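To start, the structure itself, in structure tokens.
A single protein chain has been removed from this complex, and every other one stays in its place.
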Amino acid sequence: MAATVLFWVLAVAAVGFGFAVFRLGSMAQVTFALLASFLAVAGLVLLLGLGYLGVVIALMMVIEMVIMAVFMIMYMMNPAGLMPMAMYHNKAGSMTIAVGTFAVLAAGILLVHWPVRRGVPPPDPTFALGEALMSGQMLTMMTLGVALFATIVTCVVLATNRGRYDRFGDDLRSGPAGGDGR
Amino acid sequence: MGEPVPLPAAPDALPLWWVLLLPVLVGLAAWATTALDSAVTARASGRPIGPVTAALTPVRESARLLVGQRRRTLAADRVLWRLGAAVLPVAAVLAAAVLPLGSRAVADLSVGVVWFNAMEVLAWAAVWMAGWGANSALSLVGGYRFVAQGLAYELPHMFAIITAALGAESLRITDIVAAQEDLWFVAIMPVAFVVYLVSAAAMAFWAPFDAPVGRDLAGGAAAELSGVDRLVFAGGRWLLTVVTAAMAVPLFLGGGTGPWLPAWLWVAVKTAAVLAAMVWLRHRLPTVRMDRWTEFSWIVLVPLMIAQALVVALVVLGGGGGM
């Protein structure tokens, strides 16, 4: 009973805040609406018994959304973010596609004859996950690690405006100017 | 399709009514810390005050803030502003839920370490929202400073707490305490302990990491907060300080283990010691600029912590743990 109530509250919150992301006028509020949606989904994941993953989603999304807010305010047209904003293109078409997608998905969800449940959750899903990542799914884990590392390098290269020799200024023999990334 | 299992909690968690007692306990600890801090401040300023005056200072200050008027600024983002101040104490108390008070915690989650980390990270959002919402340049700069500082301290901090979990081979805080029966973790992972304390100070934007609310910004993220908002924000910060300091006890200082005294008293004594050290350091160190701290943190502390985690992993493997 409590779980059902919790499910409805969290599901409505997740979808409602998700909708608010594209309705609110202030960019800061938009970002934190997205965070609220993520936290609601984290709650739903917890509800399904995935303790570790739910908490990790919450942890990661808080950090990610705060950083997102910084970038958001850096790059959006209206830096104050306190005026109404409307930056849309092809609103009607997008809405049609989105509603159509939802209709197709919903039809599939309701019409497909889902298979019956196989197995029961392990007593400690966290342990099961760790064991899987460190044995059977080791290759997945290693791929993820390499992908993350590649992302770090790529993103730094893309985002920095300095080349290899720019960091010391014109005179390559001079010492570092100080600060990060010298 | 059966009912889903909630977060697996240990059967020996504290009874449910402790949920109500927990904020009171943490609040009392915060009160004591504030009193100590005001005593130290008064002594440093050359006009020492007695213990009674020191104990009353937080009360008087709270009463003053409670009757004070809430400031309004032009075109403030009121929702985020109020939310920012309110999230801070809530996050602190939620993080305290996994804290073993004695030998048991209010909620002894199987992923306690991660839960603690997730709750304390809410401070990022809280301080940034408080800084942003006022629509004031100085407080916004303070909010940004805290995000920058957060990026600096979070990586070594995560390594520090995960090293403790690694040493105990469990994410459950009471398991971590149990693993320290013979030897406190501070002995086999001293670097992690120091890094944890430093990052705890940074997380509670406590000197020497108080640049986000620094004087050069006229109060930074808290610049425009007054009245009850300021009370909630400042109180939340003290609560966060207490909780992060208290978490050092189960992670590195053996929790409630110790001779003669009962477990809860040992926890209280050790927490008080950590807090006293933090208060003392607060008045001893100048504010660190977060760009310098970032550089030190990433270039020195992160490799150091990886090495520390490796050493602990080897110790655990050598001690017959692992596979």
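Just a few scattered comments:
The letters A and B name the chains in turn, as written, and every chain counts its residues from 1.
Convention: a contact is a pair of C-beta atoms (placed from the backbone, for glycine too) under 8 Å apart; a residue touches a chain by one contact, two chains touch by 3 or more.
The rule is simple: contacts and distances are computed from a predicted model.
One subunit of the complex is not drawn; among "Spore germination protein KB", "Peptide/nickel transport system ATP-binding protein", "NADH-quinone oxidoreductase subunit K" or "Beta-ketoacyl synthase N-terminal domain-containing protein", its UniProt record names it "NADH-quinone oxidoreductase subunit K".
Listed for chain A, the residues touching the missing chain in the whole complex are 3-4, 7, 11, 14-15, 18-19, 21-22, 30-31, 34, 37-38, 41, 44-45, 48-50, 53, 56-57, 60, 64, 67-68, 71-72, 75-77, 87-91, 93-95, 97-99, 101-102, 105-106, 109-110, 114-115, 117-122, 125, 128-129, 131-133, 136-137, 140, 144, 147-148, 151-152, 154-156, 158-159, 161.
Here, only the chains that are shown with their structure count from here on.
Note on chain placement: the centre of chain A and the centre of chain B lie 26 Å apart, centres being C-alpha means. For chain B in complex with chain A, the residues that touch the partner chain are 1, 3-8, 75, 77, 79-80, 83, 109-111, 114-115, 117-118, 121-122, 124-125, 128-129, 132-133, 135, 144, 147, 150-151, 154, 171, 291, 294-295.
Listed in rising order, the residues of chain A touching chain B in the complex are 3, 26, 28-29, 32, 35, 46-49, 51-52, 55-56, 58-59, 62-63, 65-67, 69-70, 80-82, 117, 121, 123-124, 126, 179-180.
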